[in-house]
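Excluded from the complex is one protein chain; the other protein chains are retained at their positions.
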Amino acid sequence: MTGNHEATVSLEGLSVAYGDERAIDDVSFEVHRGEIFCLLGPSGCGKTTTLKTVAGLESPDEGDVYVRGSRVTDEPAYSRDTSVVFQEWALFPHKTVLENVEFAPRMDGESRERRAEEARSVIETVGLSGKEDAYPEELSGGQKQRVAFARSLAADPSVLLLDEPLSNLDEGLRREMRLEILRIHEEFGKTTVHVTHDQQEAFTLADRVGIMRDGCLIQVGEPSEVYSEPKNRFVDDFLGETTFVEGTVSDGCIETPVATFAADAEDGDVEVSLRPEEVFLSAPEPSPDGGGSVSGTGEVIKRIDQGSIVRYHVHADSLEDRLLSEYSAREDPGFSEGQTVSVSVVDDPRVFDESGRRVT
Amino acid sequence: MRLFDRAAGFCYRLVYTVVFLFFLTPVVVIAATSLSSSSPASFPPESVSLRWYVGFLGDGGWISAVGNSLLVAATTSVLAVALGASAAYGLRSVDEGKRKLVLALAVFPLATPLVIIAVSLLVVMGRAQAVGSYAAVVVGHTVITAPLALLITYGALSRVDWSVRDSALDLGAKPVRAFREATFPQMRSAVVASAFVAAVLSMHEFLISLFLTDFTTRTVPVLTWMALRNRLDPTASVVSTLLVVGVFLGLGIAAAAVGLSKLARDL
Partner (left out) sequence: MRGSFRSSLDLLYDKLSGVSAGALVVPFVVFETVLFLGAGVYLLRVSLAEPTALSAFEEGTWTVSNYLDVMTDEYLMGRLSYSIRLGAVVTAVTVPLGFVYAYAAWRAEGRRKITLLSGVLVALLISIVIKVYAWVILLSPEGVINRLLVGTVTDSPVSLLGNSFGVVVGLVYSMLPYVVLTVYSVLATLDERSIEAARDLGAGRLRSVYEVVLPGAAPGVIAASVVCFSWSSVAYAAPVFLGSPSERTVAVEVGRLFTQSFDWSHAAALGVISMVAILSTAGAGTLTYTAWRRYM
């Protein structure tokens, strides 16, 4: 995907504190040239602060920021080769679309004709031709979003920084803009750091994701890798809807109310994560072809048909929590609410110890 | 119950209509008497003439008072904005406790009876042998208008979107440029509003001016006051009418400069 693995942005041991509170704590990562790197985490996890230290809008108490190999930690925002698309877009309210977009070239001292030409071409690329003389307040959310992108692109930065730029849009528009971001990325090939709390958004856009929590960077990797091999309980929980089932390890065996698994783990209490796609339902007769260990029966409480997929909420007889089971519409076994089914699960689920650390 | 409600509704409409007319009455009276041909001023006028307007133009005392008022108002306005608006800007980076103290220092002069401010300045200016100077009356007016400029601008700054300034910095604008291009346009209407309020207040202020001016520096309200002590001089109506017209012209200019809705919000 990324032909050249030279790092365009790298953060080394970055910490920012507000008073006694650590907004980010010892964060290090590298962003490769031309890739989209998503910082993903719940609100307040420090992802926006991290982005702002890259932009130079926040100065770190410890650590360093490098852009294209040179240390920029002490450089002010205006001389850094980065550009932010802000969450609320932060367009200049008293300037027209054209004036907004040509702001950066103007700061670079380019001639009037030259910068207008540049700005017009970027405006055309984002699909806003004809809106050059409009003021931001006359535009829709999606249009403002495009202006914000155009304005940053016109600065021709080495690194594009996106601070939850889609969080103010409604669902339909958000989906459309995700594709738009991919298209723009393909066209301009900008190294991009994208901050979001939306897992779907991150997985749609990212070449690699970094999961953050409480100011710490927990895991970095390709989306599929992070999803299938989460480092700890938090990542597992954050990335998918899962049910945690309590269990006990003894003699290389994990005993849970749902099923028993073989596991290479130390004795003690653990939690087993069962994702909807890892729970299988079948007709009540004992039929071992479910693909996993048969674990008893349960009752279908709810069937939710979401169109392309079908979800079942199942109350397993041996369990207080309900399990989720998910099928594509094509493979839907077609159980109805109230029906008794036999429940089976995969035989190698992810297991976490009491501190949330991944065991197997 | 319905009848009672209807009676209440009628009273309600009656009250606010009467209050509205009450608000307009003095302006109508002043404008009408300025156009009357008789003296002393009476209302309604018996016949219309411009003789008092002509008289005003030939009256050195009134002309110099108007000049004094304009000079004092302009200086006060500039000083009030320079002190108040810049303090409001600086106030953001001052810690909580000090900020409250400064805000208290801004509210206190506005809550103090004008006569106290007037006489205490009279005492101090008397010691400094400055009573009767332009400086004395400008200082007096600035004591009450700088806090207003501070409060108006401070309110507007709470509505400033600082991420717009950040984006200007991010796009390559140096701090001064970012202030000029991104921050100041957002507070421009507040600064214009402060300047306008300070100028109008200074133009109308009577008590401090009465105590701190002398024969050469007295402003329009002071001269009006003196003129009226003797008899109802229609020239006072002329000057008052011109003052009202001037204020509304100023309001129009300010509104045109920053947009009426923004100005209304910041006033």
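A and B are the chain letters, set down in written order, and residue numbers restart from 1 in every chain.
In this text, a residue touches a chain if its C-beta (ideal position, glycine included) is under 8 Å from a C-beta of that chain, and two chains touch if they have at least 3 such contacts.
Keep in mind that this is a model prediction, so the values were computed, not measured.
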Touch list for the missing chain, restricted to displayed chains, reads B
Checked against the full complex, the residue among B:61, B:126 or B:185 that touches the missing chain is B:126
Those residues of subunit B that touch the unshown chain are 1, 4-5, 8-9, 12-13, 15-16, 19-20, 22-27, 29-30, 33, 41-44, 82-84, 86-87, 89-94, 98, 102, 105-106, 108-109, 111-124, 126-127, 139, 142-143, 146-147, 150, 174-177, 179, 200, 203-204, 206-207, 211, 220-221, 224-225, 228, 232, 236-237, 240, 243-244, 247-248, 251
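One rule holds for everything that comes next: only the chains that are shown with their structure count from here on.
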Expressed in whole Å, how far the mean CA point of subunit A lies from that of subunit B is 55
In the complex, subunit B touches subunit A at residues 161, 163-164, 166-175, 177-178, 181-182, 185-186
Given the complex, residues on subunit A that touch subunit B span 55-57, 76-80, 82-84, 86-88, 90-94, 103-104, 107-108, 151-152, 155
